[in-house]
Structure formats: structure tokens, C-alpha cells
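Removed from the display is one protein chain of the complex; every other protein chain stays in position.
Chain nomenclature is as follows: A, B and C, assigned in order of appearance, with residue numbering initiated at 1 for each chain independently.
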Amino acid sequence: MKSQTKIVARYAETDKMGVVHHAVYPIWYEVARADFIKTSGITYTQMEQMGIMLPLLSCECRYLKPAFYEDELNVVTSISLLTPSKIEFDYEIYNSENKLINHGKTMHAFTSTALKPMNMKKHFAGVYNKIEKMKIIL
Amino acid sequence: MKSQTKIVARYAETDKMGVVHHAVYPIWYEVARADFIKTSGITYTQMEQMGIMLPLLSCECRYLKPAFYEDELNVVTSISLLTPSKIEFDYEIYNSENKLINHGKTMHAFTSTALKPMNMKKHFAGVYNKIEKMKIIL
Amino acid sequence: MKSQTKIVARYAETDKMGVVHHAVYPIWYEVARADFIKTSGITYTQMEQMGIMLPLLSCECRYLKPAFYEDELNVVTSISLLTPSKIEFDYEIYNSENKLINHGKTMHAFTSTALKPMNMKKHFAGVYNKIEKMKIIL
Partner (left out) sequence: MKSQTKIVARYAETDKMGVVHHAVYPIWYEVARADFIKTSGITYTQMEQMGIMLPLLSCECRYLKPAFYEDELNVVTSISLLTPSKIEFDYEIYNSENKLINHGKTMHAFTSTALKPMNMKKHFAGVYNKIEKMKIIL
């Protein structure tokens, strides 16, 4: 299962080099991740209301080509790893010519609202199964 | 009473026009406002822990001259209005040649953690008096 | 002529108060402004390539209600003032229940790439007429 998210580069996201600033990509990953989760039948907002948080453990970005203001980009998102305690998402960003311009990964812990690690499979089996299913379809 | 806050323009704060993006100034005002409040003997964090929030009602910015990457700026902050239900701060930003480059105001409500308006003078007389004193000194 | 732009509030745009941070609204205005300009038959990118910049002279925001993560918002944009040397845009942001949550204005100078003020009607009559037409339709 891979979700696709359309992003248009904003003016505020550019820097004096004339391209999108590198710290913007993790924000785009986040937008794409919320879309991915939504396709499992639950929103990120609902997960948080249930008491599930997904703080980051790590983030990796590879910048292959620059993105420019008003570029229409496509973020392709998938799950690259899933365990009861953590989840890793993978992101590929393509420009309008379908060239891969950026590749990233984010590893997240499943935690409580108080940011304590938790066994997702045990405490939220229903949500865990929904997410696992999206990985398998992949 | 006026506080002074030194800010150095960050690369990520510039845009493709080669200058600091206009949406950055309210963030600098916020940094300067926290410094101003700190001089009253209480931090913004402590106010929030006591249950006092300061959400914005309005914000005004006038852009007189651009700011550039690595510019060392001085934000001069003061209170321009204070009532038991709201407070307005005034900001003047000077560049290293002491030229005024930006002028702004932010109007805030005093609210509870649940963002309900409250009478600050009545519920937090001690903090209110500290803030009022800073206005009078002005 | 009024354009409509759909914005979904991003996680990174929220702050510890649990709502969208106030400095985000000028960025949303900018996204909406680019959409508005596009409906005149020219993109903001093309205007910049022709040598027309629109740096801000001032910005005003009124925060009527908070916006929350994943809220689907509608930004309604129009021109409130147009002269050969400057242009003012007006923005109304509505939430999914069609309640007005934010109202803003941005005043811009027409300048050259070097950020020198210029008479837009004189130097770029074609583009000026396109923009003027959008104001009249209003």
C-alpha cells in the first residue's frame, strides 16, 4: 500500500538560494504521513484523541534535486518497518516531470499522551491491525 | 519600561527574494515578548503553568526595510495597552546601523488554559500588578 | 472576483497551545494570493520571471477563532485596493462549518527584482490590466 500526496511548494518554504529550504521536507513527509494513515480508516487526530502519539526517533533525508516555488510535487508514502513499539515510514518525492527529487525515512515510537513508550499491539490492537494491514498490502 | 532583544536572521528565515520572509517577524515579536515578560520577574512558561494563556486577537506589521541573512537586529518591546482582559505589545526592530526596519503590534487576550477569556486582574492579581508596573515605568 | 483556496492545517503549524500558531496565517494568505493571481491568467512565478516583485509593506491579521490540526479551511481572497504603485489583498478564512475564523489584509509594493518601487501600470501595462480586471469583476 502506497499513498500519494500532492504538495505545492510555498513561497515561505523557499530560501535565499532560490530553492525550497531543506528543513521543509520533514514537514511535507508529515503531511504525506497523515494522508497515508487516513487511508487506513483513521485520522491522525483520532489516534491522538485515543491517546496514541507518534513522536520521532529519527529522520533521514536525501536531497537529489532542488524543488522550486510553485512546483507541484507528489509524495509517495509507505511503511518500511512495523513492530509493536515502533513504525518507520518511507517517502519518495517526485516533481511534475516524475523525477525523484527527494527520499526520506522517519522512525517513530508508539507512545502515550505523556510520551511514554507503549506496546501498540497490546494496548490498541484494533488500530495496530489496521496499520499492519496497510503494510502487508504493500 | 522597554526591553531589548538581539536576533540574528537565520538562513531558513529568508526566501527566494533574498530577504527575511514577512511571516518571520511575528515569530521575532514573540521571542522579544518572552524577553519582556521575563524582565517582570516571571517567565512565559511559568505563566502558562499557572494557567494563563495569551492567544493573539490581532497582529499588525509594517515592513519599512528588508532584513538580510545574518543581520544582527535589535527588537525593542513595550506595552502599549493593558486592561484586565487584554494586553497589547509594541515592537520596533532596528538593524545594526540603528535604522528602524519594522514596526509591529500584537493584541492578546488573557485566557485560561482552555482558551476562555478571563479577568486577569481578578484571578491573577499578583502577575497583573507585575505587568502593570512594567507599563507604568514606560 | 474572489478566489477560494483550500488549506489543511499541518501538524508543524500547531504550537503547544494546541492550535495553529498565529504566524502561520500570513503564509496561508500567501498561498491564497498565488491562487488568486493564477486565476488572472499569470502565475506568481511568471510575474517574478518578468521582473515584478510584490514585497509586503504591511500585514494585518485578526484572529477570531482558533484553527486546529487537520482542519479543512477555505481562504477567500480578493483585491481591496489597487494603484499603479501598490496592491492590497483581503483574506477571509472559514472553517469547515463555514464560520469566519480569521480576517487579514496584506499591502504590497510593485517593485523591480532589485526591490526598487515601480509604476506597474506604466512598465507592465498588460499584467496591470489583467489584475485590474479582477478587481473590477469584484
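The working rule: contacts are C-beta pairs under 8 Å (C-beta built on N, C-alpha and C of every residue); 3 or more make two chains touch, one makes a residue touch a chain.
Note that the structure is predicted; figures quoted are calculated from it, not measured.
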item: Among the chains presented, those that the missing one touches; value: A, B, C
item: Selected from C:12, C:42 or C:76 as touching the chain missing from the view; value: C:12
item: Selected from A:8, A:50 or A:115 as touching the chain missing from the view; value: A:115
item: Residue among A:23, A:50 or A:100 that touches the chain left out of view; value: A:23
item: Touching residues on chain A - with respect to the absent chain; value: 16-17, 19, 22-24, 26-27, 30, 48, 53, 55-63, 66, 115
item: Positions on chain C contacted by the hidden chain, ascending; value: 11-12, 14-16, 18-19, 21, 23, 69
item: Touching residues on chain B - with respect to the absent chain; value: 8, 10-12, 27, 30-31, 34, 43-45, 68-70
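Here, only the chains that are shown with their structure count from here on.
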item: Pairwise touch network: line, ring, star, complete, or other; value: complete
item: Middle chain, criterion being Cα centroid separation; value: C
item: Computed distance of Cα centres, chain C from chain B, in Å; value: 24
item: Separation of chain A from chain B, taking each centre as the mean of its C-alpha atoms, in whole Å; value: 34
item: Distance from the mean Cα position of chain C to that of chain A, given in whole angstrom; value: 28
item: Residue numbers of chain A (touch at least two other chains); value: 11-12, 69
